[in-house]
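So the structure is just underneath, and the comments pick up after that.
The other protein chains are all here in position, but one chain of the complex has been omitted.
Then we have chain A:
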Amino acid sequence: MPRSCPACVKNNIACRELMVDSRADIGEQIIAFLPNMRRFAISLCRSRDVADDLVQAACERALQHAESFIPGTRFDAWMLRILRNLWIDQLRRQKTAGPQEDVSQRFDLVGASGERETEARLTLGSVSQAISALADEQREVLLLVCVEGLSYRETADVIGVPIGTVMSRLARARKNIAAATGINPNDGRLGQS
């Protein structure tokens, strides 16, 4: 009678093959996702240099832990969570080392490219300034939901807070932006919630 492969060995092989697949795959996805990672990182750090270091560290971490990515789930949510966790770690370390960041260096997210001459561009610029002026916790949910297109659930998983918290932060973020940029100015009841 043929002996069947013990489950442990089978699993071992299965795991390794899955890992080969997921790592090869993840490498490609990481490279393709770099612009999005930078955008999110810049909005977190508000410094392009710091953001690029953060992106690099996040890619390294993602490749080391490729097996923790569950196939069939959203790669972008997984990647952005890694990136954000690294940033939170850095913030904690900075706090214990004393404040280092020069607040005056915080600037509007689109950057000083000087290419926004037209009226329409100026309007968009003011939106990005309004986003930049949001509290960190509001800005990140706005980025994840409205810009990166994550669901509330996925965003809650990235940030590690209940879904209700995501929703209340997101609603406040959007009302703040509306107030700062004059979206929906004719509605007198905007301030209510």
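The definition used in the following text is that a contact is a pair of C-beta atoms (placed from the backbone, for glycine too) under 8 Å apart; a residue touches a chain by one contact, two chains touch by 3 or more; residues count from 1.
One rule holds in what follows: contacts and distances are computed from a predicted model.
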Look at the options "Radical SAM domain protein", "L-serine dehydratase", "Anti-sigma factor" or "CstA-like transporter-associated (Seleno)protein" and return the one that UniProt uses as the protein name of the missing chain. "Anti-sigma factor"
For the chain left off this view, which of A:C45, A:A66 or A:V158 is in contact with it? A:A66
So which of A:I30, A:L44, A:L80 or A:V158 would be touching the chain we can't see? A:I30
Touching residue (missing chain; options A:L44, A:L83, A:L142 or A:I159): A:L142
Write the list of chain A residues that the hidden chain touches. 1-5, 9-10, 12-14, 16-17, 19-20, 23-24, 27-28, 30-31, 34-36, 38-39, 42-43, 52, 55-56, 59-60, 63, 66, 109-111, 124-125, 127-128, 131, 142-143, 145-147, 151-152, 164, 167-168, 170-171, 174-175, 177-178, 181, 183-184, 186-187, 189-190, 193
